[in-house]
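A single structure is presented below for examination.
Of the protein chains in this complex, all but one are displayed in their positions.
In order of appearance the chains are A, B, C and D, and numbering begins at 1 in each one.
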Amino acid sequence: MNVKPDFSKGANQAATAPAFLSIWDVHAYYGESYIVQGINFNVHEGEILALLGRNGAGKTSTLRSIARTGSPMVTRGEIWLDHQPLHLMASHEAAAAGLGLVPEDRRIIAGLTVEENLQLAQIAPPIGWSIERLYELFPRLGERRKQEGVTLSGGEQQMLAIARALARDIKVLLLDEPYEGLAPVIVDEIEKTLIHIKEQGMTTVIVEQNAVRALQLADRAVILDTGGIVFDGTAAEVLENEELRSEYLAI
Amino acid sequence: MFGLDKRDTTLLLIVACLAIFAPFILNPFPTDSGLAQFNAGYPDLMQRFVIFGIFAIGFNILFGLTGYLSFGHAAFLGVGSYSAVWMFKLLSMNVLPAIILSVIIAGLFALVIGYVSLRRSGIYFSILTLAFAQMSFSLAYSVLTPITNGETGLQLTLDDPRVLGQTSTADGSIPVTNFFGLEMRGTYEMAVGPWAFQFNMGYYLCALVLIAAFYLSIRIFRSPFGMMLRAVKSNQQRMNYTGLNSKPYTLAAFVISGMYAGLAGGLMASMDPLAGAERMQWTASGEVVLMTILGGAGTLIGPVLGAGFIKYFENIFSKINSNVLHSWFSFLPDGLEDFIVFIIYPFIGKGWHLTLGILFMLVVIYLPGGLVEGGQRIGNWIRGRKKSDARQNETHPAE
Amino acid sequence: MDAFLLQILNGLDKGSAYALIALGLTLIFGTLGVVNFAHGALFMIGAFCAVTLQKIFSLSYETVDPDKTDFLGNPLKVKTPYVESWFGPEFGGAIIDWSVPLAILFAIPIMVAVGFIMERGLIKHFYKRPHADQILVTFGLAIVLQEVIKYFYGANPIPTPAPDALNGVANLGAVIGMDLIYPVWRIVYFCFACLIIGGVFAFLQFTTFGMVVRAGMADRETVGLLGINIDRRFTIMFGIAAAVAGLAGVMYTPINSPNYHMGMDFLVLSFVVVVVGGMGSLPGAVLAGFLLGILESFASMEWAINLIPGINQIIIYLVAIIILLVRPRGLMGRKGVMED
Amino acid sequence: MSILEVKNVGKRFGGLQALSDVNLSVKENSVHAIIGPNGAGKSTLLNCLVGKLIPDTGSVMFDGQSVLGRAPYEINQMGISRVFQTPEIFGDLTVLENMMIPCLAKRDGAFELNAIASVMGQRDIIDKAEHMLVEMNMADKRHMHAASLSRGDKRRLEIGMCLSQEPRLLLLDEPTAGMARADTNNTIDLLKQISDQRDITIAIIEHDMHVVFSLANRITVLAQGTPLVEDNPENIRGNPKVREAYLGETA
Partner (left out) sequence: FTNDPTGGSVTLGFNVPQTGPYADEGADELRAYQLAVEHLNGEGDGGMLNTFTSKALEGSGILGKKVEYVTGDTQTKSDAARASAKSMIEKDGAIMITGGSSSGVAVAVQGLCQEAGVIFMAGLTHSNDTTGKDKKANGFRHFFNAYMSGAALAPVLKNLYGDDRKAYHLTADYTWGWTQEESIKAATEALGWETVNTVKTPLAATDFSSYIAPVLNSGADVLVLNHYGGNMVNSLTNAVQFGLREKEVNGKNFEIVVPLYSRLMAKGAGENVKGIHGSTNWHWSLQDEGSKAFVRSFGTKYGFPPSQAAHTCYVQTLLYADAVQRAGSFNPCAVAEALEDFEFDGMGNGKTLYRGDDHQCFKDVLVVRGKENPTSEFDLLEVVEVTPRAQVEYAADHPMFAGGQLGSCNPGS
């Protein structure tokens, strides 16, 4: 079973290195509505990939399909992470296999304090950064550790969501609009963190509306539109390609 | 027509036809056949279908639209019945004033209970309504016996005053409930071959009220008020920050549905002038909840279907005894007959609860939208067979 | 004065029954968020575990006693339990006598299994469904369980006495020089309830289990994304809740003979207790259980009834209304749990 | 003339002084931006204005009347509308119905038992709602359930709902967070147009400086619960304190 699929059908293979995370012909539905319409792309170990597209293009749905949340429902396709077939797993198994998702609406758990939210991430192995180390990264969270997570300010919640993902020893980090609601200084901070963990070998997929920022950070970019891939290439290509930018990213 | 769009008009006409032709529809089997057991077209049961249908429609106005799950609605039904019977005892046997009084008293009662209970939402609201209803029940059962006649239930007697009517008839019995002289008990029987159909005065009165109640509920569902209620259910916070105080809306819905319950109670007493305390017990409140969910909460016709379903089981399945079973299967060889009867017996007669429980589970598991969804699936299936492009994408929130 | 003390004891005793049932219910209802109308049925099944064990121990063979006649005038068939013929009448008799306490051991695996099956087979499909659907399905299940028990055991109560040694009364007042006699078994019941309550608290307090389950209820999806198999924990939680309900039932049998609808009798009351205690709060449920138990006992005293006729009928509901109006989330409820 | 006058407002959460001594005055028909680091107390301040929170000290006057002690719906009826940080819409209703509710609220004012009339008969309301949808560029989604909108669309819907109330003061909490660039630009245009054409005052919280600087005529910087500075946009941009505390090097 553990055979790598043939990706020759995939769109524009930019890099030649073997794929670390591969998404192959994934189709997904919300009930009756067909949202992810056959997506192929690869992510290589240690790179940052920006997944872009306008509102409703299906970015979130793609990330959720990869993370196996069950909604949208994946009806076809394969997802491989480091030789492990994610498409056969439930979300908690995918998480154990090394996937970490920072969801777009943060999903801080009501009724738990900041610290408990972090502890929760360290119940099931593999365990990543220690909580103290996370507080060093986000001192703000350390100050608020006994506060109920959902009463944090919007930006603080975003920090918590990222910290929660890092609390686990993950191989691939999926970030859904991580900068949303963050003050520019903090965005700078997080960007530095992302570069830092990239240097340590983390593979990252980032969805971001602030496309320029994301592209400056990323190695490669994939652009989605109405549930399909319209571009797959290097980040620099997008920044150079006027037409692409104005048509799909309005920048 | 009637200020309704086409779909709703069709629905109303269907309900009206079903109600009017119920004596035929519910008596499909010839009286002398073994299946006659399944006939439901006799006045008492038809009245019950319709009355509980009204009760459930009213309940659904609160629950289906606002999402507030009241566990004490039977209290209003009970209060309605008591009011009506007192009207029969004191005023006259005409059902009109009795029903009007039931609706008014139940409405007032609902206003008080609703005003207090609606200060909380979710499960806290449910338990508040439950507590009020259980208190009403306990008091009616014992302490308030002078008003309610306790366990036995409030009945008419030969020495009630009935100021506008007669205390007793010439032959020394209690007069009969009537609508300006038309006796509720009056039944015309029609025999067509082996079939016998019964047309009962009381039933038709109830049926007319049902049609009116159903019409009114369609109007409410489709009105701005109904939309506000759905908005309350969806997001109270947004409601408040849109300048709307949700309390009067929910309270109005509560009172309206309480009045529906009172109407049902009044009709029940008009068909059979007795009002018992157990009508107010939590099991009775639970029953209307079950009816509504079973049929499909938030849909227009669901509650009526649910009411019919449960009442059918209660009255028809409970009456099948081993004797009847044996007569059905008597054509089989003896051993086989006994075996089949042995298998089926636990599910009928005194086992009717078991069957009902199993059906509850099957319906929720396989038809998340209740019986209405079952109907829709059958409808889609038939339509799908007619034209193969059966994919319907439009959503119809309230069928 | 001792009348007063006696009522406090009664209240504690009633309260421990309420608290124990409410505890199990709140694990399912307050923590997993499932409106479980079958909880009373679990209590009832627990009680019938005791009945069944007693029946098993009393399985008998028949011998004909020609000297006596039965009601039709035929020779009387005398029954002798197998355990008595195997272990001798003395020890065998003692086994039968102690069947209720022994039933605890018997009931735990059965109840846990019932809980597991119920959760895996049915409830797990309903976590995301509206509460209304949960009510319908669990109510259906409650009816089915009830009817099955009725089919095998009949509708009449079945006496299940406590062991003779625990059947008498004890004078609790002796220490303080008062006459305060109280049935031994009820004291046992109270202690047992405290034990179970303490055990469940400790389990949820000193492990992360409780936190994970609470988190899972608030947001299953996110908990799954953190690598936690929440389904399994929900199942375990359900098993524990079923076991707590079942043990409450086992121990209750000597107090009142069990019958097939005893669960329904307790059902509404236990919902009231849980909600008055506050959704999602275990201490709340226990506190409310004891509080309502004691109030109920006081309300049944003569002066109370003379003061307000019928108060003993309505006290629980009246207090529930007052508490819910004064404290929006019951005694100790958590915010946001089933408030909409 | 200032339409909103906030004086000495303070708010404490347990051990945390979230707001202390906030003074703010918003001029009529202006666009006033409130910026500041995460957790500065911006949303808390907004909550105090709309009745979601009651401040511990100080006063809030709207158009010469105190808003304190009034229920949220009463404050809204005074003419204050608010868009939330996470969209608050009627998820079970269709987009069109969502838009109709504020229109109805505007027309009927207080409670009205409009139980017999037909929704479809309310032509004026429907027209108004449809018009607003067109204006928000969402007309094609009118029959969708609001819950299944993508997040950017939800936010636009909420803004539309608030606008259709024709409020005198519109409070926006990060209105463009998570919105695609193109839609952000649309929203900026829309808000500009509104503030130019209508008799409306806008107070906006935003981390996207592009939005802030294109819209605001006045900016207050909040930090640790107190206003740091209040000035016009140019001066804020140049203010070194603000750069350090908030904007970072990217501004």
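Heads up, the rule we're going with is that contacts are C-beta pairs under 8 Å (C-beta built on N, C-alpha and C of every residue); 3 or more make two chains touch, one makes a residue touch a chain.
Just so it is clear, the model here is predicted, and its values are computed rather than measured.
Counting contacts over the entire complex, the absent chain touches B, C. Contact with the chain not shown here comes from a single listed residue; of B:Thr10, B:Thr152, B:Gln166 or B:Ser330, that residue is B:Thr152. In the complete complex, the hidden chain is touched by one of C:Ala3, C:Ile176 or C:Val326, namely C:Ala3. Of the candidate positions C:Ile56, C:Ile158 or C:Ile236, contact with the hidden chain is made by C:Ile158.
For chain B, the residues touching the chain absent from view are 39, 42-45, 48, 138, 141-142, 145, 149-153, 155-159, 168, 171-174, 176, 185, 187, 198, 272, 274, 276, 278-279, 314-315, 318-319, 321, 323, 349-350, 352-353. Looking at chain C, the residues touching the absent chain are 2-3, 6-7, 9-11, 13-14, 17, 68, 70-72, 76, 150, 154-159, 161, 167-169, 181-183, 185-186, 255-257, 259, 261-262, 265-266, 296-297, 300-302, 305, 312-313.
Convention: only the chains that are shown with their structure count from here on.
Two chain pairs, B-D and A-C, are weighed by contacting C-beta pairs, with B-D ahead.
With each centre defined as the average position of its C-alpha atoms, the distance from chain A to chain C rounds to 48 Å.
Computed from the mean C-alpha positions, the centre of chain A lies at a distance of 30 Å from the centre of chain D. Here chain B touches chain D in the complex through residues 3-5, 219-220, 222-228, 230-231, 233-235, 237-245, 248-249, 252, 256, 394-395, 397, going by the rule given at the top. Contact residues of chain D toward chain B in the complex are 50, 71-74, 76-77, 81-82, 84, 88-93, 97, 100-102, 104-106, 108, 110-122, 125, 143, 145, 161, 165. By the touch rule above, chain C contacts chain A in their complex via residues 208, 211-212, 214-215, 218-219, 221-230, 280, 334-337.
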